[in-house]
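Note that one protein chain is taken out, while the other chains of the complex remain in position.
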Amino acid sequence: MIRGYRTHTLWVAFLLHRISGMALALFLPLHFWVLSYALTAPETLDGLLRWTDLGIVKFAEFGLVFLLSVHMFGGLRLMALEWLPWTSGQKTAAASAVAASTLVAGVFFLRAI
Amino acid sequence: MADKHQMSVSVWRGAAAGSFQSFDVTMEENQTVLDVVAWIQQHADPTLSYRYACRVGMCGSCAMMVNGTPRWTCRTHVKKVLVDGHMEIAPLRNLPVIKDLATDMDPFFDKWVAAEGLHHPTQTRHDPIEAIDPASAARVEVNAGIECINCSVCYAACDTVAGNPDYLGPAALQRAWSVYNDSKDAGRQAILDAVSGVGGCHNCHSQGSCAVHCPNELNPMNAIAGLKRETARNFFRRRAR
Partner (left out) sequence: MTFRLYMVQRISALIMAPLVLMHIAVMIYAIQGGLSAAEILGRTQGSVLWFLFYGTFVVAVSIHAAIGLRTVLSEWAGLRGTALNAAAWAVLSLLLILGMQAVYGVTAT
């Protein structure tokens, strides 16, 4: 990887969007698999849900909610850039997306702990 | 005579396979990276291959990677890029290397043509000249990209070009957008089709490296967003029929 010129705001936004998408895509099969126990073996599901009492798991959940939020807000910013008339202030929009996501994930975390 | 400092300059030698060769160059008070490359070829190693023409920031021929960033070397002062007395010069990224610092610009220009950024006439020389209002929205859009001199800096800066050899790239797509906004053009659908293929505008991730690095301060990302907007609008319009 060539160094030197990547670290500008919109490039970081791109990387965050890509990494969050990949992380969510990798998380989903696990998420679906756990939930599918609801019908066949609810006790197993309960057992797995007990893990969510752990502080570290709550923090991981906060991370996931943050990644989902930032991926969505970032994606909406991109669609506004592409499909709505051009506005400057893309960097501000990108920063706002991160801020909003932190807020949403923060609310989740405060409710969780 | 004042005490002159030396700087160490790593220059790419070879083609796709090769290595960096180190030169010690005397620092001058006012010196561009192009001055350094020229000095090396004239005084240290005559076998060094590189390109330049105007040396005043008009033609774009001297574009190279300086410390990993694509720049016009004639407009890059050494003092701005030197890190601890060292600097690295390499050929432009995303293009095949012919030798040393000279790249093969063919893929860049092939894509320029493939993006259909050419005028499709509606009239002949015998028709009256069509009046175009310079303040019209479309004309303003055209103006935004018209200063492109095909230097390939944006093409070198783009990571999507790096990851996708089919991607037409920011410059070619910006030119397509400029031509698309020419109200005299008869081939607008042809342009939309040309930029909707495998290497088309929809590959762009809006990273914005093109706009950040363009020495003419153009914004291909904006132009590509325009193309996406038009192709999407076209898509929905056709669906509605």
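Note that the chains are named A and B in the order they appear, and that numbering of residues resets to 1 at the start of each chain.
Here is the rule we use: a contact is a pair of C-beta atoms (placed from the backbone, for glycine too) under 8 Å apart; a residue touches a chain by one contact, two chains touch by 3 or more.
Since the structure is predicted, the reported quantities are computational estimates derived from the model, not experimental observations.
J.: Which of these, B:32, B:181 or B:203, touches the one chain of the complex that we don't see?
T.: B:203
J.: Since one chain isn't shown, list which residues of subunit A touch it in the complete complex.
T.: Considering the whole complex, subunit A reaches the absent chain at 18, 21-22, 24-25, 28-29, 31-33, 35-40, 42-43, 45-46, 49, 52-53, 61, 65, 68-69, 72, 75-76, 79, 82-83, 104, 107-108, 111-112.
J.: Take the complete complex as the reference. Which residues in subunit B touch the chain that isn't displayed?
T.: Residues 159-160, 163-164, 196-198, 200, 202-203, 228, 231-232, 235 of subunit B touch the chain that is not shown.
Keep this in mind: only the chains that are shown with their structure count from here on.
J.: Which integer distance in Å separates the CA centroid of subunit A from that of subunit B?
T.: Here subunit A and subunit B have centroids separated by 34 Å.
J.: Across the complex, what residues on subunit A touch subunit B?
T.: Result: residues 2-6, 8, 10-11, 14, 18, 78, 81-83, 86, 90 of subunit A touch subunit B.
J.: Please output the residues of subunit B touching subunit A within their complex, sorted ascending.
T.: Per the touch definition, subunit B meets subunit A at residues 65, 67-70, 93, 157, 159, 205-209, 212-213, 222, 225-226, 228-229, 232.
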